[in-house]
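One chain of protein is taken out of this complex; the other chains stay put.
For chain A:
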């Protein structure tokens, strides 16, 4: 059934085939006719059986049978008669399954029948049918689905089903369905704390032992690796969602102006916050896993400042059904204040049932942090964009005094992990790493990938102080494996490159010493100093660990191989971004940037926008432009101005949501189109510098 090469279909006797088709068509017409006229006679039902016998995929015929069944069973009162009707129906399904054991319609019909609960279910018959089917094809997921349904329906204890998965794995461990069912059953049993399943540690140790037996027997079989991946996820991710970073961080001092004299080496420097000029303070919360349910009651704010409107939290990186790692709100300061004054803002997230992760766990590690806002009403108005921002990567940037650009240790919120637990987890991971290092199959991509994942899971546990040296060591080894994988398995090259980029960023930003080499405070004449991070020329393909960059105001990602800017949406302080000389292939790939409210300078030059006729990012990115009402309005406006909406729809949506002052886009295929410039001018009225020339 599996692992066999597909053979070309045998040339069938054409006459026989067309005769069969004619017969099928005839049957189909008759069944449909009966369906429309609601004819539920024995003969009519018999016809539908004939059809399904040949073609179990005729879904309408199944529906017709359901209606007929309901119609006929209504008139019956004798339990024996009902039983025989149900039996007949079950038999029809069996006949159909013999024709095609993977017929959705047939399986669903059986479930539907059982759910009618007209007669007691003959569990021997049902499980017998399944045994027969799974003997023929042990991986038939329809069968496994039905088995799960049946087990729930009949109240078969999970323990027994777990034993069954073991039997099937014993027969042939190359069985995705059996491993998968095992993971589901184990999760249930562990949540319910069933007898014998009280200790997660014991169970997972045993499961690791079991699956490694399969992995070592045949490292080239994928199914075991999938199960191993699930196990790895179980021990490397915390059970509960946690806040891992915030902007502003605890103790931060935000200021609307910047006065040099105020800075002192020993005191916390105030951070110039561009948005304060517009009396807006963004707060960004970054969680270790996607959560939802942030609102005014689940995140409490305390301050003498008055904030206008309702405080509305929104997800920055939108994933499916509203879960997101990163949440933000914009506080509108409503106070009238004449002199310079400091206000503190307290943010606290108590244990909350509102905030839940995808797995359904509640947030229960309370966090509290405070920052201050300095409002200076009479500050001189600094125009940042007097001159175009020059990205000069060859010259080392002038750093500002002795001052460190950012109080690092305050950036991190290290939530208290339960030490004992994580020790056990770390031991398991190390054990697995040692194991797979010994696995003699040195060129298996699964081994390398799993090793890389294990190493990274270990690295993630080393999060402070001296252990960061170990973290980097783990990262280095993982990087080696990922580089090997790029050569070993070129068809998944992009995935490995993205992983590598993420690890590389982890390595560069996990400790202050290394990170400082990439950080500086940028001082432009006549301007405020800006926190600047330079990550150019590193072959990055994507952005990782964005939670460590949330304070960055100027980011240089030029001369990489960036394909996606997902993650940058967390950088709400970002004013200037340079992603020139990368591999951005469309405006849809830049969608995350539209969420950065105060982005003013964007260098997109020398990318691949417009070079690819098919925009693949729409399939890759988790959040492409969605069709909103505003979009339609924007399109209408453009249409009025004779802009070709069909051609530029993504450009329109992108530029529409940005208030850029400076844009560089030369060196892209799209920039050479004749009316592109007009389009940009039209869409970004605030633009001052376009491709280096003053336009406003």
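Here is the rule we use: contacts are C-beta pairs under 8 Å (C-beta built on N, C-alpha and C of every residue); 3 or more make two chains touch, one makes a residue touch a chain; residues count from 1.
Criterion: contacts and distances are computed from a predicted model.
Q: Which one, "Exosome complex component RRP4", "DNA replication complex GINS protein PSF2", "Signal peptidase complex subunit 3" or "Rab escort protein 1", is the UniProt name for the chain you do not see?
A: This omitted chain is identified in its UniProt record as "Rab escort protein 1".
Q: May I ask which residue of A:435, A:486, A:538 or A:645 touches the chain that does not appear here?
A: Of the candidates A:435, A:486, A:538 or A:645, A:435 is in touch with the missing chain.
Q: Would you indicate which residue among A:34, A:55, A:212 or A:501 is in contact with the undisplayed chain?
A: The single option touching the absent chain is A:212.
Q: If I consider the whole complex, including the chain that's not displayed, which of A:172, A:616 or A:644 touches that chain?
A: A:172
Q: Hey, which chain A residues sit against the chain that's not shown?
A: Output for chain A: 170-173, 212-214, 216-219, 435, 438-441.
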